[in-house]
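In this view, the complex is presented without one of its protein chains, the others remaining in place.
Labels for the chains are A and B, by order of writing; each one numbers its residues from 1.
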Amino acid sequence: MINRLGALGVTFLVIVTLIFGLLRLAPGGPFDGERALPPEIEANLRAAYHLDEPLPQQYVRWLVNLLQGDLGPSFSQKDFSVNELIAEGLPVSLLVGGLALVIALITGVIAGTLAAQRPGGGVDGIIMSLVNLGLAIPGIIAAPVAVLVFAILLQWFPAGGIGSAAHYVLPSIAAALPYSAAIARLWRGAVVESLQEGHVLTARSKGLSEWRVLWRHVFPIASLPLVSYLGPLAAGLLTGTVVVETVFELPGIGRYFVQAALNRDYTLVMGVAVVYAAMILAFNFIVDITYRQIDPRMRLES
Amino acid sequence: MTSRLKQVFAGSVFAAIASITLFSVILFTLLGPSLSGWTAEEVDWDALETPPDDRHHLGTDLVGRDLFTRIAEGGQLSLGIALLATGISVLIGVPWGALAGYVGGRTDQWMMRFVDTLYALPFILVVILIVVVVGRNTWALFAGLGAVYWLDIARIVRGQAIRVRSAAYIQAARSMGASTRWIVIRHVLPNVAGPAFIYATLTVPGIILAESFLSFLGLGVQEPDASWGVLIADGTASMESAPWTLLFPAAFLATTVWSLNLLGDRLRDAWDPKRTRT
Partner (left out) sequence: MQQLILGLAFILLTATYAVSGHAADNKPLHLGLAGEPATLDPHRYNLRIEETVLADLFLGLTTFSSEGKLMPGAALKWETSEDGLTWTFHLDPNARWSDGQPLTAHDFVYAFRRLLDPKTAASLAYFMYPLRNAEAIATGKLPPDQLGVRAANNLILELILGLPYPHLPERLLYPTAYPVPKHVIDKVGDAWVKPEHWISNGAYTLRDWKPQQYLQLARNLHFKPAPAAPTVSYHTTANTQNAYNRYRAGDLDSIAGFPTGDLAAIRTERAAELRLAPQLSMMYLVFNTRSAPFNDMRVREALSIVVEPTTLTDKVMKSGDLAAASFVPPMVSNYAHPAFPHAGQLMPHRQRRARALLTAAGFSSATPLKVTLRYAAGTDAKRANLAIAAFWQQIGVRVELHQSELRVHYGDLRQGNFQVAQAGWLGESNPEHYLGLLHGRSGDTNYGAFADKSVDTLIDAARKQKDIPERHRLLAQAEAAAMKSYPVMPLYSLTTRRLVRTDLRGWHDNSRDAHPARFLVR
């Protein structure tokens, strides 16, 4: 456990260093606006943001600040620190991502279970066709079409921004769609497979109700691949939230990330990248531990 | 292999539909530009943002460019990038996985730990960082995508290589004093080629989606070049006044990804009986 935590720390440090190195290679500056600035004023700005220091010094400064939890000032949002911006944006991103995760899990598991009841049957056919469709329609199509249909034409939901619960409905469904399909497919396969296993057949022959068989004997086994899929799922959802935040104008960190990348706001890009990396690492770590807890084979090994 | 191919298509209408669709899309992207009578950058000042008609079969965009041509050329770019990036990911992933799996031990451990570390990073992060650094050009884009997508292939190939390692003929070759390099090239690589090919097939739609995603956000392919992602982004901006600018590119992207996914899955099922549909 200590070992794993140590490895986690090293991985994080490597990633963070990579991010810093990559960004400082980037050309161009962050200070250009609609109105140009004279060179002497740009020099003043560079000095104010310590961009005039040698690179190693900048790196050490940034790393020391990072370890103290300080991500520095934002170039493009001068009145806010990167910490403040992330503090504003992260809850929104987590809410959308979390909602999408829950929606994807619930709909995926239900659809997968239904489809697994009679593989090759009519229900299975319909569900798997929908699944394949869901996998082929990315957020960049689903989100704008959802706005067009449900916000502009039908006016059931707001077209963007936040404020009420209704604002979150379209974004989280749009972000969940492809992952709901992926989970349905995965879950269906796992359920079909475990239905064939010896103890399940025995349990069935004992006359246990179908629901009980599923709940007691099938789901525990089928959930193993699902849990190990949660890591990639979280990374994927993160990508998904970037799109929906952009399309629905949600004030989350994904939109900051894209805006900052387009405008060369180094500190903000780095800050968000660090937060993303930390979240994914932490999530994978938890998934890993959970997996070890629920997988009987793993438990025996350790 | 032929029996497996048969299995892919056996009794499935969908597989047939998917292959025909894919074939038509490829044909369309290759021949489309010469059929339309317009070039992708030509501006028809008399037809700004017009719906499909005899002059422009799929309508025009906001600046009066022929959508039929642009979707075809965009398809060339989207598919081309996906194929090239997949190629890169195979070039990195196959040797990496084969070596790790065959050599085993500490080397394997370190090589796979590296893969796991990269796995922990969301691909979007890496690609956006690469794009920010290298600047937004098409080459950087697919280099970045290839550099991220080799991980899956490396994992699959490693698993296969471990299986091959203990095979009798390799043990024999080793006892006869063959070098590691010779064994990897002569025996391991040919044996992992099948699964590598299948996973590459599944990588293609993934990269098409990734490219469209980046282009949509303005980080991928740049005007005046068009990829499907660029066209969808354009279409989103004018979806209300000109819905066809969104619907046509979206339909092409979705059907292509659908066909590739379906064929890839079938290939995989045929190769790996454990995953076969019951």
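Assume contacts are C-beta pairs under 8 Å (C-beta built on N, C-alpha and C of every residue); 3 or more make two chains touch, one makes a residue touch a chain.
Source: prediction; values computed, not measured.
Participant: For the chain that does not appear here, which of the shown chains does it touch in the whole complex?
Facilitator: A, B
Participant: Just to verify: which one of A:Ile162, A:Val227 or A:Ala282 makes contact with the chain not shown?
Facilitator: A:Ile162
Participant: Among the options A:Gln77, A:Gln117, A:Ser228 or A:Thr290, which residue touches the chain absent from this view?
Facilitator: Within the whole complex, the residue contacting the unshown chain is A:Gln77.
Participant: Which one touches the absent chain: B:Leu83, B:Val103, B:Ala173 or B:Ala237?
Facilitator: Answer from the full complex: B:Ala237 touches the omitted chain.
Participant: Of the residues in chain A, which ones touch the absent chain?
Facilitator: Per the touch rule, chain A residues meeting the hidden chain are 28-41, 44-45, 47-48, 76-80, 85, 88-89, 147, 151-152, 155, 158-162, 246, 249, 251, 255-256, 259, 262-264.
Participant: Which residues does chain B use to touch the chain missing from this display?
Facilitator: Residues 41, 43, 45, 48-49, 62-63, 65, 136, 218, 222-224, 236-242 of chain B touch the chain absent from view.
Operating definition for what follows: only the chains that are shown with their structure count from here on.
Participant: In whole angstrom, what separates the CA-based centres of chain A and chain B?
Facilitator: Roughly 22 Å, centre to centre.
Participant: Chain B touches which residues of chain A in the complex?
Facilitator: 7, 11, 14-15, 19, 22-23, 25-27, 119-120, 129, 132-133, 135-141, 144-145, 148, 152, 189, 192, 196, 231-232, 235-236, 238-239, 242-243, 246-247, 257-258, 261-262, 264, 269, 273, 276-277, 280-281, 284
Participant: Okay, in this complex, where on chain B does chain A touch?
Facilitator: 14, 113, 117, 119-125, 128-133, 135, 205, 209, 212-213, 216-219, 229, 232-233, 235-236, 239-240, 243, 246, 250, 253-255, 257-258, 261-262, 275, 277-278
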